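Could you have a look at this structure, given as structure tokens, before my questions?
Only one protein chain is missing from this complex, and each of the others stays in its spot.
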Amino acid sequence: MALVVQKFGGTSVADAERMRGVADYIARTCKRGDRPVVVVSAMGHETDDLLDMAAKVSKSRPGREMDMLITAGERKAMALLCMALHDLGIAADSFTGSQAGVLTTSEHTKARIVEMRPRRVEAALAAGRVPVVGGAQGVSTDREVTFLGRGGSDTTAVALAKALGAEVCELYTDVSGVFSADPRVVPGARRLARVSYEEMLEMNAAGCPKPAMRSVEFARTHGVPLHVRSSFTWEPGTWIEEESVMEHPIVSAVLSDQSEAKLTVAGVPDRPGVAAKLFRALADRLVNVDMIEQNVSLHGTTDISFTVPHEDLADAQEVTSGLQAELGASGVFADPEIATVSIVGAGMKTHPGVSATMFEVLAAEGINIEMISTSAIRLTCVVRQSEADRAVVALHKSFCLDSDDDPGGVGAPASGRSPGLGPRAGQSARAPK
Amino acid sequence: MALVVQKFGGTSVADAERMRGVADYIARTCKRGDRPVVVVSAMGHETDDLLDMAAKVSKSRPGREMDMLITAGERKAMALLCMALHDLGIAADSFTGSQAGVLTTSEHTKARIVEMRPRRVEAALAAGRVPVVGGAQGVSTDREVTFLGRGGSDTTAVALAKALGAEVCELYTDVSGVFSADPRVVPGARRLARVSYEEMLEMNAAGCPKPAMRSVEFARTHGVPLHVRSSFTWEPGTWIEEESVMEHPIVSAVLSDQSEAKLTVAGVPDRPGVAAKLFRALADRLVNVDMIEQNVSLHGTTDISFTVPHEDLADAQEVTSGLQAELGASGVFADPEIATVSIVGAGMKTHPGVSATMFEVLAAEGINIEMISTSAIRLTCVVRQSEADRAVVALHKSFCLDSDDDPGGVGAPASGRSPGLGPRAGQSARAPK
Amino acid sequence: MALVVQKFGGTSVADAERMRGVADYIARTCKRGDRPVVVVSAMGHETDDLLDMAAKVSKSRPGREMDMLITAGERKAMALLCMALHDLGIAADSFTGSQAGVLTTSEHTKARIVEMRPRRVEAALAAGRVPVVGGAQGVSTDREVTFLGRGGSDTTAVALAKALGAEVCELYTDVSGVFSADPRVVPGARRLARVSYEEMLEMNAAGCPKPAMRSVEFARTHGVPLHVRSSFTWEPGTWIEEESVMEHPIVSAVLSDQSEAKLTVAGVPDRPGVAAKLFRALADRLVNVDMIEQNVSLHGTTDISFTVPHEDLADAQEVTSGLQAELGASGVFADPEIATVSIVGAGMKTHPGVSATMFEVLAAEGINIEMISTSAIRLTCVVRQSEADRAVVALHKSFCLDSDDDPGGVGAPASGRSPGLGPRAGQSARAPK
Partner (left out) sequence: MALVVQKFGGTSVADAERMRGVADYIARTCKRGDRPVVVVSAMGHETDDLLDMAAKVSKSRPGREMDMLITAGERKAMALLCMALHDLGIAADSFTGSQAGVLTTSEHTKARIVEMRPRRVEAALAAGRVPVVGGAQGVSTDREVTFLGRGGSDTTAVALAKALGAEVCELYTDVSGVFSADPRVVPGARRLARVSYEEMLEMNAAGCPKPAMRSVEFARTHGVPLHVRSSFTWEPGTWIEEESVMEHPIVSAVLSDQSEAKLTVAGVPDRPGVAAKLFRALADRLVNVDMIEQNVSLHGTTDISFTVPHEDLADAQEVTSGLQAELGASGVFADPEIATVSIVGAGMKTHPGVSATMFEVLAAEGINIEMISTSAIRLTCVVRQSEADRAVVALHKSFCLDSDDDPGGVGAPASGRSPGLGPRAGQSARAPK
């Protein structure tokens, strides 16, 4: 009789057949005795299509009207899903964000939730009905319709799970979970049975796109366990929860990100305030700086290197070159051919040799490390883009993540432990010798 | 400074370009000094698409959810139109049916308006803003979202025009008005500058599909002048209004309808109650009977003929054949190869010879009349389907409706004359000698 | 038994209902005894949608694949139209550009027709079948699929009409013809029954968007009469043909174009070669210069003014300002708040006073003329944008083009008169006193 929030993203309800499949799955949840509260996104690419349409119609696009427009997408999805449930004999009621008591700020197109008052949702549950709530929408304090922005359905789902005291917030999507590496690069990559919020956030930072960092942060803040899983195969997926309830693998995943470029400002006099001036100017231009490294030379000059997304490179170059004279730099060099390679693992905190191992593995592969950045549970190196895949394969193998290495590995799931899907500590987490 | 309700149908806002075109037109209305109140339908075929989608997802389709679904279409259109107006410097606010004070019954999918309380619309007008109202939607007395059914946007527009005291309700559509005959049959057919409500309703009954009979009736009841016009060419179209303000052409239009079939129950004893039994049984089966004719023979038997839409023919045959024995009829004969040909004109009331003229014209063409039906301002004959077009052409010409009667007429084929579009006044109204 | 090419544009076949309507119309053409050859564009916005999709998928978009992609749109339309004809008992065959013998250059995405060999089309006609040809597509000399570019369906239609010796090429579109002025500006504007190729081309140049100038030029070159008409109302529309078969109205239409801006290079020394240098530089930058005017002052300097489309204004300013020093100009001034107002009429050639009349009308309205440009049958003035609509209304009235000049005119506002659509011949052509 668990209360479960089930959130279905756009690809999960992309067409009539999948919509009916989702209804069938919700009906199975009910028959198993659980009580689902459903949050649904707009079907397929509808939100993108609405944004495209708005862009074709208008240059100004006032926020009030944009939110009136975009929220039409979830209205359609929630109404259709209720119809499909009705066909299966499941009593269900659709609720807009307003009806579901999602109170938000009045920042149109990117409103934030300020309070949840899900009275009608609770009443529907009490009456044995399935509430189906439109994701990513709310009502502002001045009674206007608001939209929470892209990925806002996850936020709605987590907020509802918290407000209703649900056991878990299940995020149904088109992938079967979070993997130890990209299976396109490492065919032996395994699906992770569970990761901590912290690991997931570091994996997001290291280039893992799903689930959205925003919803993971929100879930961590509110202590809501997430279960990321597939609405195509319906297999159990990856749990994201408190580290304390988990054992700690040393390294959980190896990631690579090729979306950044490196800029180097060479020969800067080693004086206070130089970096401050540079990065203030970049921030003013809204350039997202990720990694920064500065090396002082013997001769009183220094080279400052930093990475930025490819789409910000032109702006960053312009800002930096504009400052070159003022900073007294000898040159500005852009390098778009880089990639980051990262390892992430909660156990790194307590296993000091991990970074050395990573450097040795890359050295053994003849791969040069150009920049290094660390957090408590992540270690990131910048390498040549052409060598990134090779680095990932070698690291994945060396940290014993390849599925051959571990008989109880990925997807060797449901091992009788409660909730029980993951690799055994010490195996997947075993540090390389 | 006229207050004008402007209603734009689906084809008028079918895509971004047309949406912007409509906004431009509304802006011109404002600049001319008039005050528009806009009613907008869902874009293009969106309502059909939503119904299709619902049919693919669900067999049961509960009304509450259907109305939640379908009204999403107008929400999108009204929000987009406000955005486009905003780009042109016109302050505009979108209003759902509920926000516009359209109070309805709670019959989902076909609610009827019970009261108009357009306070927010009036407030917007008072503030010099353009109100843009989603058509065909309202809120029921139990606060649920309702849909007025297909063609409901016209109803919203007329109801708003009445409630706000607008001078005219302009219905923008994809045709340039109402014609004196179908231009595919009669190339010299002309656009009518004005018709009375009565004439329009009779033309609807005689097979003219636009504007919808429901909105014409509603406009007549409330005394709201309609102006049916094109959002493609923006020419002035056809006014539909009180007969009293108009002169009376004898014949305004010639129409033909090929959507009906004829059924004859032959050799029925001429006794009271026979017809009652037959048409009660047909009514119970929901068969729409249009024309009815009964001829008593010398021998105490009678033949009853009636017309029904082709789609009701099978049902009607089944009902009638089932009653054959009980009625004592000698046979039941179906004839799907018929057509009606009608003339409609407000002046027919005061010109007694019109029917004789119509019969003479058909006789001169060698066209046999199979059934006749009349109203005060309409005269309808059933003829062979294969002869219907010829009948229309002959009648249009004989009642001097052809634009050729005017040497400068439209489409006057390559006659070397300079442009000229219409007949002279007084000609179209002249009865044939 | 006329052979007629009927071309249906995207809006004419935008959905299933309209597709069936077009089939019904073609069937009527056959039943009337004429022999149609049909050219059909992609449905609705399909070509735009395909281009959008390609832009989302690829930056490079190689031409061969683009043409393979885009021509899929007409394939669908032609196949569907044949199916709809089949339902009506009309034998019809669809033909791709290649099957129809449209041989083109190999410039992908904008191929030009080099030869027509419509053997299969002729064979279908000979067999009593209706050929339905996909518009805007062909096969190159190296046997690859090619696309003729936007508006290419008109070209296909005219080329087929020429090759097959058709009597007329009918272009069905969403407007009912060419008007004497924009009905949004001049409610009494009238549809022109016929214009000459020359007039139409001048009207295109003066801002009339439809039909596309390219197809008019092509039709003039090949002596193919065009008939532009509506597939919504099916009324006869506007014929475009040789002037010799027509009488000559002095002024056929009044047009305005607000899409251009004016640039003035002031105080240029009056020396040979100055204008050459300026306009060569603009041409090199691909700026489309429309009108040019140069006034020499007493003091040996001159001001050069010219108009360019708004979207070229920034480029034109950059080029011009860059040359300012070299040209010795005292300043460069941009003025985006202008509009052109034009009158077009074949009879202007033989009526010398027309330009004086135009200037007098504008003067009487207090409207200042800023630039003037003429052709044999067109007279264009640049005025303030805010005064353009007033100029058009005054000119339309002064040249007796208003349909009010005819007591039975279209849209003659609620005058109590019975229906009547047009002006009398001889009036629209009368020069103002």
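Think of it as A, B and C in the order they're written, each chain with its own count starting at 1.
Note that in this section contacts are C-beta pairs under 8 Å (C-beta built on N, C-alpha and C of every residue); 3 or more make two chains touch, one makes a residue touch a chain.
This is a predicted model, so every value here is computed, not measured.
K.L.:
Just to confirm, in the complete assembly, which displayed chains does the hidden chain contact?
P.N.:
The chain that is not shown touches these displayed chains: A, C.
K.L.:
Of the residues A:Thr47, A:Thr71 or A:Ser176, I need the one that contacts the missing chain.
P.N.:
A:Ser176
K.L.:
Looking at the whole complex, which of C:Leu3, C:Leu50, C:Ala275 or C:Ile372 touches the chain that is not displayed?
P.N.:
Answering carefully, the residue with contact to the hidden chain is C:Leu50.
K.L.:
Of C:Met19, C:Ile113 or C:Ile250, which sits in contact with the chain we cannot see?
P.N.:
Among C:Met19, C:Ile113 or C:Ile250, only C:Met19 touches the chain that is not shown.
K.L.:
For review purposes, identify every residue of chain A that touches the missing chain, sorted by number.
P.N.:
14-15, 25, 28, 44-45, 174-176, 179, 182-184, 187-191, 230, 232-236, 402-404, 407-416
K.L.:
On chain C, where is the contact patch with the chain that was removed from view?
P.N.:
16-17, 19-20, 50, 53-54, 56-62, 65-66, 68-69, 71-73, 75-76, 78-80, 82-84, 86-87, 93-94
Just so we're on the same page, only the chains that are shown with their structure count from here on.
K.L.:
Per the centroid of Cα atoms for each chain, what is the distance between chain B and chain C, given in Å?
P.N.:
Going by mean C-alpha positions, chain B sits 34 Å from chain C.
K.L.:
Just curious, how far off is chain B from chain A if you go by their C-alpha centres, in Å?
P.N.:
Between these chains, centre-to-centre, one finds 55 Å.
K.L.:
For chain A and chain C, what's the span in angstrom between their mean Cα positions?
P.N.:
52
K.L.:
For chain A, write out the residues touching at least two other chains, lowest number first.
P.N.:
In chain A, no residue touches at least two other chains, as defined above.
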